[in-house]
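So that we are looking at the same thing, I have put the structure below in structure tokens.
Here the complex is missing a single protein chain, while all its other protein chains stay put.
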Amino acid sequence: MFYHKKELQYNAKPDKPDPVYAKKLQEVLGGQFGEITVAMQYLFQGWNCRGNEKYRDMLLDIGTEEIAHVEMLATMIAQLLDSAPVETQEEASQDPILDAVMGGMNPQHIIVSGLGAQPTDSAGYPWNSRYTIASGNLLADFRANLNAESQGRLQVVRLYESTTDHGVRDMLSFLIARDTMHQNQWMAAIEELEQQQSPVVPSTFPKEKEKQEVAYSFMNCSEGTKSQYGRWASGKSMDNQGTFEYDANPEPMGQAPSLNPAPHYIHDTPLFAENITNENK
Amino acid sequence: MFYHKKELQYNAKPDKPDPVYAKKLQEVLGGQFGEITVAMQYLFQGWNCRGNEKYRDMLLDIGTEEIAHVEMLATMIAQLLDSAPVETQEEASQDPILDAVMGGMNPQHIIVSGLGAQPTDSAGYPWNSRYTIASGNLLADFRANLNAESQGRLQVVRLYESTTDHGVRDMLSFLIARDTMHQNQWMAAIEELEQQQSPVVPSTFPKEKEKQEVAYSFMNCSEGTKSQYGRWASGKSMDNQGTFEYDANPEPMGQAPSLNPAPHYIHDTPLFAENITNENK
Amino acid sequence: MFYHKKELQYNAKPDKPDPVYAKKLQEVLGGQFGEITVAMQYLFQGWNCRGNEKYRDMLLDIGTEEIAHVEMLATMIAQLLDSAPVETQEEASQDPILDAVMGGMNPQHIIVSGLGAQPTDSAGYPWNSRYTIASGNLLADFRANLNAESQGRLQVVRLYESTTDHGVRDMLSFLIARDTMHQNQWMAAIEELEQQQSPVVPSTFPKEKEKQEVAYSFMNCSEGTKSQYGRWASGKSMDNQGTFEYDANPEPMGQAPSLNPAPHYIHDTPLFAENITNENK
Amino acid sequence: MFYHKKELQYNAKPDKPDPVYAKKLQEVLGGQFGEITVAMQYLFQGWNCRGNEKYRDMLLDIGTEEIAHVEMLATMIAQLLDSAPVETQEEASQDPILDAVMGGMNPQHIIVSGLGAQPTDSAGYPWNSRYTIASGNLLADFRANLNAESQGRLQVVRLYESTTDHGVRDMLSFLIARDTMHQNQWMAAIEELEQQQSPVVPSTFPKEKEKQEVAYSFMNCSEGTKSQYGRWASGKSMDNQGTFEYDANPEPMGQAPSLNPAPHYIHDTPLFAENITNENK
Amino acid sequence: MFYHKKELQYNAKPDKPDPVYAKKLQEVLGGQFGEITVAMQYLFQGWNCRGNEKYRDMLLDIGTEEIAHVEMLATMIAQLLDSAPVETQEEASQDPILDAVMGGMNPQHIIVSGLGAQPTDSAGYPWNSRYTIASGNLLADFRANLNAESQGRLQVVRLYESTTDHGVRDMLSFLIARDTMHQNQWMAAIEELEQQQSPVVPSTFPKEKEKQEVAYSFMNCSEGTKSQYGRWASGKSMDNQGTFEYDANPEPMGQAPSLNPAPHYIHDTPLFAENITNENK
Partner (left out) sequence: MFYHKKELQYNAKPDKPDPVYAKKLQEVLGGQFGEITVAMQYLFQGWNCRGNEKYRDMLLDIGTEEIAHVEMLATMIAQLLDSAPVETQEEASQDPILDAVMGGMNPQHIIVSGLGAQPTDSAGYPWNSRYTIASGNLLADFRANLNAESQGRLQVVRLYESTTDHGVRDMLSFLIARDTMHQNQWMAAIEELEQQQSPVVPSTFPKEKEKQEVAYSFMNCSEGTKSQYGRWASGKSMDNQGTFEYDANPEPMGQAPSLNPAPHYIHDTPLFAENITNENK
């Protein structure tokens, strides 16, 4: 069960409105790697966690914190939209510069949400839950989480560079620091799990059931051989179970496929005589 | 530029048709972490790569290979759909078991694709490009890739467990092995990058610009203290830049937000007298 | 800022697993009118609320409660998926009935989420934020909320009728009761607002600026006159500003549109001579 | 069956082209609460209506009218796009203001639709049918309809405020008036239905099957007590079946969930010894 | 403006309910090439038509007819859902066959739409407007229309084969016939347009501005030379403007791309020394 306090986790006070920046800031609220994504992802991972209560507890801790980040960003965006120049558009036809500024806004911030934040990204695309994953395998999911925090911090940093508003930068410096912690946290949790099992996910699938011949070879499918100088092309494999090989000229190992004709009730194209008699194999 | 050979990278020959399994197998073809996802993700990362040609080459190698995996899965699914029982449905009203088997199919495999594979997942949801990321920051993206290969191998393993068809299992054992290689590959590439820069993405943002006070503290937002026993709650941080702390009772540090009323042209709810005079702060 | 307690708001304990029902129950978790929808809708309405702090407080109360409902449903679904018959599918080819039962499941509950709940609906379609609205106008939004609680309670009742599991029914009886409260709550809030302003949203747009002639007439665009017996076809209008009229034969009041040809750089179809000379008015 | 007359229901003649405004106007054509939404929603409600022919007739009347509104908006948008400055963009690099004006357009209005209207919203997001609902329960659906007309009229009013074009305003004044009628109409129909049944949807579910203890209590899940001053926190409930209560400190009533470990064929994270022996419950 | 008559364009009376078939029939109502698609596509093409009033008139004729097809299908689906076995599910746990039949239904037909049709496809995926095109170029669009009617008729035929219900087949035989007409109609309109302009769309782009060297050559990018036996590999081109050539070994004509490093404010991966000094060209 959840509880809410009225105060924000950290201040969200812009120096002044900036409706064009409000559009951009939506990315880290409702985008692919925005705060809604991590909140939902961590909560569902926690709720679905089977055993290993330490991780369940940790996931619900951080999932709950992320809702507070959603709240901070929504509050900031609403303030950045204060006094968006709707009415003055009447004069904008005389003032093309003002028209242009409004062109940089998301029109839905006026028409749909009435100067409020939206659960969408900076292109106006709605958040959807296929951005998240809760697979039941914690090592797989913690890698998803480390990626989300890496992409998220990168995006916040780019947004930090795109403004000089001290209030906005102050809030972003808080979110950047939390992402530093969260990247560290997932690295720590991954290290714990990798020490208890193989780093290859899932660690419980019998090795003899996979095609060993191709389990450690790098295939050079794009002409050019710079890729052979990477760590992945020679030496001990990272899971200590094999040795990296470099396959400079990978060749097909399978059949040239030829499908059966469809039964008549499918009403595909009929087989042509030429195909039946000569060209068709 | 790309070239195609008619032979598959590895065999895709089922023992016999199984249209219900064909629906399930779609997940690793056109799902969130299916082969289309990794093919597109690696290719766009490669095409967008600025400098660091070794990584560009490697990304295009593996991206090109992944298209071959899409091809193998599509070919397998088409064969699993051979002779799907459309016409016999006329008798199915007398045979509820047959009706039930058909109930487990994706009806679009008959109506829309005429016994062909589709670029969708096992719920019939179309693939979309928001499944992918190419951020320009290779460390962030390689973490995305390691996650995708971890989720992908997990899903293929679950599908392996769900069939006894030897031909299907043979092909899956190949894909599982390639995912073993690809997890190893991304781990190797990540290690290379982390040795050249801080493991926190992006490594180039000045430390003094983030709110240091909260950059290494774990916040216990969900009652229960099992999370304090994790590696993330004490000791040296993973980036060697700080010390993990456990904040047992995190408190708000920000304001209780109060937004300005909207200008009249937004036509929000008017302020009520009661709010203006007494209750409203 | 948010806090979490480990206990659920109400019990979520099924008598026994039922993976087919788990698929259905997803509707009220991640569907159009599921608990994620109301949680997100109320929280964004609260965060975007400008003035009128009583409503902001209330919205954040109920939005926070709804996250607890998401948690209950996710927990229930995970338990309904316990022991989903993956492995036994090996025998299912001999047992078409078992195969059929599995046909009724969402295959992603095994392949993707590993027996966990997903933020999707009962058709496997992911939740997206276009299900929600926070317009800034509270009367409009409270009507959205009353609708969401009406659709939501209707769906939960239909799900209640579809199971005999006592544990599931116990939890649903709680959710049904909360929806009773929430419908009452939005009706109460709507009544408050309608007493302070006109019931027509928005109440602040000057009446003289709308085309008065058609503001209270019902237009009979579908042949058949049963609609004239409704309350909407005669008598005082509900906003007390007009009188309902019944227009039995509504006629066009506008022009027959004729658009200008496109400029050449658009490369539309050229105008044909016949159109230019005779037929093309 | 349907018939079409060439004339529009009302005039759609702008004073002059305005391609930036064309982008905005798309919202009420193809947005969440645009005219396509209400047309489709009312028609499907009518087609699915079981009995109660008066309502079926009425739904088909208004659904048919709404297609005429789609037509008016499409016609208007096409005219607003007349002479959009494609070619002159060659000079725009010298004229940043012109470039900016074009920046405010939806580029698809040139590239994709060739100066035509699109069934999308003002962010360029396509219309989809999850915007609509036809549940079979008329009271629930009429509340959806009242909401749609409230949000829709609000959006049209905001668009009215955003232009000074007399022709556009003339057409919008017509749509605003029709939305006035339609809000009145749904209020009238709702009143009719509420008088024949309880206002809680669905009215046919036995009261004793819902958890009575929580059917009328307001839960204060967000710190701060302003919400207790609302009509919803005390007094007779709106359905006259109970009395509102204010629960100042709502506590969990359910279990702390603990899920069973997944079977091995799911390949989740294995249980760690530490969880089995001490920390894990 | 539009008008509606209560009678259907043709009968929609199934012999008996069949909720599993109802799910399948959704494909041609709300799928990619269903009746909603063609209705919306033809209407928007008509509304956006600039000049050439004969085609505008024709498009609005057929677009209006297609709404009647949506109506027929919705009516049919609602009847196929009559008496869907919700309540008896209580006994279904004892009767796995019944459970299986219900497994073949779309659960939303009970939970969401209450035995009504939905504007979705047979996988439960909502209709969206990116299925349609109205480009302003009639020849391009008529080809889209011919494709839609071809795919649509193919799907209806497959559905015809999947049932023995005489009432359903009677209605489908009507739709199949109308699709025969509509394919003929678009072929006729295409022939008209091709006789007035080049068959290559758009016909108004100057030939000298395209790279003539590659305008008529077939490139053999997939090993295997069967494709050279096609009409497209030799002889006069279809537009009579060139001669088909077969390029057996197509080679790249462009550069090996090498992108500039990103500016520092983008925070991409830094350039590594090794790349700068030796490997990086």
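To keep things simple, chains are lettered A, B, C, D and E as they appear, and every chain counts its residues starting from 1.
Following the convention adopted for this analysis, contacts are C-beta pairs under 8 Å (C-beta built on N, C-alpha and C of every residue); 3 or more make two chains touch, one makes a residue touch a chain.
Fair warning: this is a prediction, and the values are worked out from it, not measured in the lab.
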Touching partners, among the displayed chains, of the absent chain: A, B, C, D, E
Sole residue of D:11, D:64, D:106 or D:163 that reaches the chain not shown, by the stated touch rule: D:106
Absent-chain contact - pick from B:28, B:74, B:105 or B:123: B:74
Those residues of subunit A which, in the complete complex, touch the missing chain: 18, 20, 23-24, 27-28, 31-32, 97-98, 100-101, 103-105, 121-125, 154-155, 158-159, 161-164, 221-224, 250, 252, 254, 257-262, 264, 266-272, 274-276, 279-281
On subunit D, residues whose C-beta touches the chain left out of the figure: 1-6, 47-55, 86-87, 89-90, 93, 96-97, 99-100, 102-104, 106-108, 110-112, 114, 120, 123-126, 136-139, 193, 196-197, 202-205
Subunit C residues touching the omitted chain (full complex): 154, 157-158, 161, 226, 229, 265-267, 274, 279
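Assume only the chains that are shown with their structure count from here on.
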Contacts common to subunit B and subunit C (chain labels): A, D, E
Equivalent interface positions on subunit B and subunit E, same or different at half: different
Interchain centroid distance [CA atoms averaged], subunit A/subunit B, Å: 8
Interchain centroid distance [CA atoms averaged], subunit A/subunit C, Å: 27
Sites on subunit C at which at least two other chains make contact: 1-9, 32, 47-48, 50, 53-54, 57, 60-61, 63-65, 68, 75, 78, 86-87, 97, 100, 103-104, 110, 112, 114-115, 120, 123-126, 128, 130, 133, 135-137, 139, 154, 202, 205, 221-222, 224, 250, 252, 254, 257, 259-260, 262, 266-268
